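In what follows, a structure is listed as structure tokens, so that the remarks can point back to it.
Every protein chain except one is present and positioned as in the full complex.
Let's look at chain A:
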Amino acid sequence: MTDPNGLIGPGRPAPDFTLPATPDGRRTGLREYRGRPVVLAFYPADWSPVCGDQMALYQSAMPEFESYRAAVLGISVDSFWSHRAFAENQGIEFPLLADFEPKGAVARSYGAYTRGGEAARALVVIDPDGVVAWRQLYPQEVNPGADGILDALERMRVSGEVRVG
């Protein structure tokens, strides 16, 4: 928590941002999702060489996230052109945001930027009031799956922060 370079801790207000979400320059950011839980999935790069890439998996799991009314945003330093091709290839429909210029600025503000110049593999779950509820950093090469996210959303539901629609 006190480490200035560490991943943002629970209880802290989530830094606001807007990032390009589509090649036509449309931007999206946290403010648009206020009142709903938001899952930020920072990841190193598009095009990881496995079946069941993390972002493709989240697309398949979207009905589960939506049952908590949660929005999922993928964030990497790839450009939106790369994101668009990647999303088309993997059938991803949720926003992949380009933390491209200034490079990694949003990842840095969450403490999720690596010395190698990529976003870390990190998950941040933000409550409907914009406060960090849960976060976890993972090894770069490990696909973290979705169980940690769903557990965090379930705890929110149990504590009454999220009404299941």
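In this section, a residue touches a chain if its C-beta (ideal position, glycine included) is under 8 Å from a C-beta of that chain, and two chains touch if they have at least 3 such contacts; residues count from 1.
In the analysis below, contacts and distances are computed from a predicted model.
J.: Which of the following names does UniProt give to the chain that is not shown: "Protein-disulfide isomerase", "Multiple sugar transport system permease protein", "Chemotaxis protein CheA" or "FAD-dependent pyridine nucleotide-disulfideoxidoreductase"?
T.: "Protein-disulfide isomerase"
J.: Going by the contact rule already stated, which one of A:Ala21, A:Ala56, A:Val106 or A:Ala119 would touch the omitted chain in the full complex?
T.: Here the residue in touch with the unshown chain is A:Ala56.
J.: Provide the residue numbers of chain A that touch the chain removed from this figure.
T.: On the side of chain A, residues 3, 5-7, 50-54, 56-57, 59-61, 64, 90-93, 111, 114, 120-121, 136-139, 142-148, 150 touch the unshown chain.
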